[in-house]
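Below is the structure I would like to discuss, written out as structure tokens.
Of the protein chains in this complex, one is absent; all others appear in place.
Let's look at chain A:
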Amino acid sequence: MSVVHVMSLSTAAAEPWPEKATLYQPLKEDQILLSDSASSLAVQTFLRMCGLPVQVSCCANAEYMSPSGKVPFIHVGNQVVSELGPIVQFIKAKGHSLSDGLDDVQRAEMKAYMELVNNMLLTAELYIQWCDDYTATEISRPRYSSPYSWPLNHILAYQKQWEVQRKMNAIGWSGKSLEQVYEDVSQCCQALSQRLGTQPYFFNKQPTELDALVFGHLFTILTTQLTNDELAEKVKSYTNLLSFCHRIEHTYFKEHDRESQSGSPQSIVDIP
């Protein structure tokens, strides 16, 4: 969780959710990468689960506008909040929460599983994007720097790659091979699959922020074209996770789009 521009509880709760709340992310067609797309979808899903309308705005410099340097971020009233963790807290201060019905042990479990997804899935996505040379050269660097002209595009792309590689080094992932990373993703999906079991959501009947986060990552992995399909194959081998994604997509994205004629600015592609 990054530190957040959140007002004190009393003030934030006094202001209702405005009409023109906006979510900012990088350009959808050309620029956004797998990890950012996953995080953005997770936040959008969470907001839909809470029933809070938000407009998605795609900007090339979203990363630089964000208070913490990470996307997505939401602009609500005169507050700017980035990343799922702080956004969940902010929305809780406004009186909307998905995890109020959980007891303390369940809340501990939910936070633990959210950390598992961040620790394994998100880190694996970053590794595959930036530390695998082939993917970095073919996909990540061109996409990341597409809005900029020469020589800025080269500088920014290499700078970002270097930053991510430093972080991987610090947490000990730089020594891993790609196969080991795929194996880690597989184990993470297995843990999620076992926790989900046959239930509709992770905490039975009601979705929580954990469901939003898992959906964001898994759906993006399944629908994003990378240099090979191995990552998507790892996820597809768990049928209950696939049906979980279908269910959330159907409940929160397709029906919502049918209700509002204009639909959301972002159209969700069917899972192949």
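The criterion applied here is as follows: a contact is a pair of C-beta atoms (placed from the backbone, for glycine too) under 8 Å apart; a residue touches a chain by one contact, two chains touch by 3 or more; residues count from 1.
Simple rule for what comes next: contacts and distances are computed from a predicted model.
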Chain not displayed: protein name in its UniProt record ("Vacuolar protein sorting-associated protein 16 homolog", "F-box and leucine-rich repeat protein 3a", "Metaxin" or "Protein TRANSPORT INHIBITOR RESPONSE 1"): "Metaxin"
Of A:20, A:166 or A:250, the residue in touch with the unshown chain: A:166
Residue touching the undisplayed chain, where the options are A:30, A:100 or A:115: A:115
Touch list for chain A against the chain that is not drawn: 1-11, 67-70, 78, 104-105, 107-109, 111-113, 115-116, 118-120, 166-167, 170-172, 187-188, 190-192, 194-195, 197
